[in-house]
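Here the structure is laid out as structure tokens; the discussion comes afterwards.
Of the protein chains in this complex, one is absent; all others appear in place.
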Amino acid sequence: MIRYGMVGGGPGAFIGDVHRMAAGLDGRMRLVAGAFSSDPERSRHKGRELGLDPSRVYESYADMASWEASLPERERIEVVLIVTPNHLHFEPARVFLEAGFHVVCDKPLTTTLEDAEALCRLVADGDRIFALTHNYTGYPMVKEARALVREGRLGDIRRVAVEYVQGWLSTALEDTGHRQADWRTDPARAGVSGALGDIGTHAHNLVRYVTGLELEELCADLSTFVEGRRLEDDANLLLRLGGGARGTLTASQIAVGEENALSLRVYGTDGAIAWRQEEPETLWFHRPDGRRERRRRGHEWLSDPAQKASRIPAGHPEGFIEGFANLYHAVADAIESGATHAVAFDFPTVWDGARGVHFLERAVESARTGGWVDARYAPPAEPAGSAA
Amino acid sequence: MIRYGMVGGGPGAFIGDVHRMAAGLDGRMRLVAGAFSSDPERSRHKGRELGLDPSRVYESYADMASWEASLPERERIEVVLIVTPNHLHFEPARVFLEAGFHVVCDKPLTTTLEDAEALCRLVADGDRIFALTHNYTGYPMVKEARALVREGRLGDIRRVAVEYVQGWLSTALEDTGHRQADWRTDPARAGVSGALGDIGTHAHNLVRYVTGLELEELCADLSTFVEGRRLEDDANLLLRLGGGARGTLTASQIAVGEENALSLRVYGTDGAIAWRQEEPETLWFHRPDGRRERRRRGHEWLSDPAQKASRIPAGHPEGFIEGFANLYHAVADAIESGATHAVAFDFPTVWDGARGVHFLERAVESARTGGWVDARYAPPAEPAGSAA
Amino acid sequence: MIRYGMVGGGPGAFIGDVHRMAAGLDGRMRLVAGAFSSDPERSRHKGRELGLDPSRVYESYADMASWEASLPERERIEVVLIVTPNHLHFEPARVFLEAGFHVVCDKPLTTTLEDAEALCRLVADGDRIFALTHNYTGYPMVKEARALVREGRLGDIRRVAVEYVQGWLSTALEDTGHRQADWRTDPARAGVSGALGDIGTHAHNLVRYVTGLELEELCADLSTFVEGRRLEDDANLLLRLGGGARGTLTASQIAVGEENALSLRVYGTDGAIAWRQEEPETLWFHRPDGRRERRRRGHEWLSDPAQKASRIPAGHPEGFIEGFANLYHAVADAIESGATHAVAFDFPTVWDGARGVHFLERAVESARTGGWVDARYAPPAEPAGSAA
Partner (left out) sequence: MIRYGMVGGGPGAFIGDVHRMAAGLDGRMRLVAGAFSSDPERSRHKGRELGLDPSRVYESYADMASWEASLPERERIEVVLIVTPNHLHFEPARVFLEAGFHVVCDKPLTTTLEDAEALCRLVADGDRIFALTHNYTGYPMVKEARALVREGRLGDIRRVAVEYVQGWLSTALEDTGHRQADWRTDPARAGVSGALGDIGTHAHNLVRYVTGLELEELCADLSTFVEGRRLEDDANLLLRLGGGARGTLTASQIAVGEENALSLRVYGTDGAIAWRQEEPETLWFHRPDGRRERRRRGHEWLSDPAQKASRIPAGHPEGFIEGFANLYHAVADAIESGATHAVAFDFPTVWDGARGVHFLERAVESARTGGWVDARYAPPAEPAGSAA
């Protein structure tokens, strides 16, 4: 079992539990250390709750990095999971990479492009694995969508409609002491973007993952509807992608009544696909003649990546945790393989992360200047075979 | 029964049959005259097929207007239905209005804003009724959506997502002799716009009808994917509406595998609605707490407009023809009432039509210049109470 | 245009309007006479509302039959539509048949098997057409389902699940003066059965139409949930069909919150189909490997019967009236063809009606005795090629 540590994920942070359930699901990774909170008492409390050896519950991520590095190789953590707010991605990631640990980091990668690029170089110069948790690419039927595109079943891609809408920030939840809302609406902790950074980057990455196309131009309209909020809570974008494809990207957290409605449609010359995260086991394939095929997880005629990402038979719903666990499964494969950079494994990398940060900066620029902007980008030091 | 004549709707024009079925559904309107085709033989053939008196099947719309005007009042047509390609809306409309007939005209109103405004003035100066067949506003559950907005159930409107996508023009169907495709892709007959004019104007009008908000700014990306095609077949727009609302509008005819997928979602501060034309009997109302209410046509707790637009009990599906017939029902009410201009009746008017043409011209301008454009507009001579 | 008269369909009887809209939709049939109510004043009122010549609005169906028969052939009605409560099907049908008119009659055919069989013989001995309005078989995608079965796409049929549930009789609506509820719950007017007769016969006929299989045995559980009601309002049946197929049939009018939920699933050795009346444009075809194909009305690769039963393009919803109109379309074809008995035309016949009445009698017998009963039956005087 791969031993891992966690930075963040203290009391009240639901995403920490998700990471722990996902990392542990297949019995391949085991939590052995943590710096769960910047408040040492809260961190110790979480450590006790999780049954950890108290000596491996740390007061800070820096302590954890240095102390774990000093432990015998068979005992120390192999990989760290960074599940903190955005502004606390860069430094922990840098420190753990430099201490020789693999890193799994929440998205968006960093709050500035400069930091993102620094991480790219650090990863490229070392031999550690760096995975970014764009977890929605872990769903089997997303992998099937990608496989259909790659097999040419859609022909040339013409249009993309991606949308990620939620309603939970329709009111000033951040003023009620709600921890999740608090940091996400604070530029100091979230970065230059609100909704687009929090969920729009997932949408952006999903388009890249499924279509293999990169952005070329974008035009963004960012709005803040809730009074007093300091970052946008609603974003609408026009996209121009490689190969002449066009599309729209919407990210909103004031879409009242929506839960976690990430959806993707891709239309090509020869076929189309449609997928919705809230019903993740179903992928629609549209044929030009109007027939639609409903493809479902768990069948043996699916593509290899879709089949390998499946644990239980068709009709026994797998969900968010299982999808997330597929990312950890790939990370575990990569770690066990001893691969460097690991771009051949099926998880998002530091370079995907830099692309996400660049996308955010360009969207903010477009909204500021009120028009189309160039969105082409190549992150530094990217290994061959890494791009979408 | 109200006697009507028809311009267009000859052999092969499916929309002519739809108008006849819709106008006749409630037994209030009866076809008695027609100039069904610019080819006199085809026109006569259609007249025979429809069992018309041959003396009232005309060689041209101009003949029809002058001859019918000369008939005794109890015999001549009261209203004309213009169901020709776009470039043949203006002249027939003008001629029949001037000859003293009510007019029902297909959308978009005209191929130029100048023509549209001329019709606005003509209608304002006379006492004839002018209805534009934005038929999708005839659906009961669209009327319910509008009622919910008007009752304040959504609070202040924040975002709108309207989409009208079809796949039938994914290939160069116009090169195969397909009549419907032929004129729709020809600038001389369709006007300045392809997909946006053909279906995007429905989407634009639907937003206005349901939300009561007018466009203020737009940014459009228009694309032509099919080689050799002379008008755009795909359009993506960012919208800024009155009251600070934001949104997106998509119209595409190259969305492979889509049939007639017009959909609307409107999110406010207090609730949201969602409606899809392909399942027109269902309207979703989203509450902020995540509960969703599925409202269906045919129930007695619906708003008055929704109830009045319903013919048969809940669960017995009404469809496109019934929705279209509701527009004719309102026109018949207006004619029988003797109303002038009839802005109090529930059908789209010449001023709605001018707004649609203006919208097209601004979208084309935005696409040409590559950025945001002002989209505010007030059509000339509009009576009080007419705007959305 | 075929001239028709109507028996029943007076004020407040929604089904009369449906018949008139359906019969008139394609411009092939025209209402010219009627005995709309047993109350002459109400009948005259309806006649005026419908714009009929007062001399052809009759005080009784018997008057209508004899008077119309005396009119010149080019003037008199050709066919009568009987849309009265069940107990008023037999006598009018007999009288009009004997007077030489074609008959279209609502279901169930009669209130006793004896009457049903008498009508069978009368039709067989004459040359008039007799159609029974099991209108749900008029839907294009029901015809597609039947075509798939006939083409062998399902292989041998193994199981059938048919359900027709409504909620409108969940309370004692008949005690409130509700006309539709009143006669349907009265044994003197409805016959031996309530829910099963009113809607279960549609379900029974739908199974026969789609599968081509006849019932062999049944076991019925009939219940009356609303206190004081005299006929069952809920029915559950086990079915054994020809060829060894098994299934269930449910008809309920106390299924709270349901509108008009008729649905059918048929599973064979090689495939399955599923269809729901409330979304009638979609037919699912399940392949054994788990792929599901969504077939929709309006496409050119559909079976001939499905295509012919379609009026407008895919994605422009057709509904209940259009489905009903397909039955009238077939009746008009048959009348114009001069066919005798017309079993080759695509509408239910008097023999289908007798099967329905027999089914009801056997279900009541099964419920009474509490067990399985033989349900095989061949109606008298049935022409070759008539059975499902």
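By written order: A, B and C. Residues from 1 in each chain.
As a working rule, a contact is a pair of C-beta atoms (placed from the backbone, for glycine too) under 8 Å apart; a residue touches a chain by one contact, two chains touch by 3 or more.
Computed from a predicted model, the values in this text were never measured in an experiment.
The chain that is not drawn here is touched, among residues C:38, C:60, C:236 or C:386, by C:236.
Only one residue from C:87, C:102, C:146 or C:286 touches the chain missing from this view: C:286. When the whole complex is considered, the residue among C:158, C:178, C:276 or C:299 that touches the unshown chain is C:158. The residue from B:6, B:23, B:314 or B:364 that touches the chain not shown here is B:314. Considering B:189, B:276 or B:296, the position touching the chain not shown turns out to be B:296 (whole complex). Across the interface with the omitted chain, chain B contributes residues 289-296, 298-301, 314.
Interface residues of chain C facing the missing partner chain: 158-159, 161, 163, 167, 170-171, 219, 221, 223, 225, 234, 236-238, 240, 244, 246-248, 250, 252, 254-259, 267-272, 286-288, 290-292, 370-372.
Touch with the hidden chain on the side of chain A covers residues 1, 14, 17-18, 20-21, 24-27, 50-51, 166, 258-261, 277-281, 296, 298, 311-322.
Basically, only the chains that are shown with their structure count from here on.
Of all residue numbers used where chain B meets chain C, over half belong to both copies. The two sides are thus made of the same residues.
Fitting chain A to chain C on C-alpha positions gives a rotation angle of 180 degrees, to the nearest 5. Separating the CA-averaged centres of chain A and chain C is a span of 56 Å. Centre-to-centre separation of chain B and chain C, using mean CA positions: 36 Å.
Contacts with at least two other chains are made by residues 296, 298, 314 of chain C.
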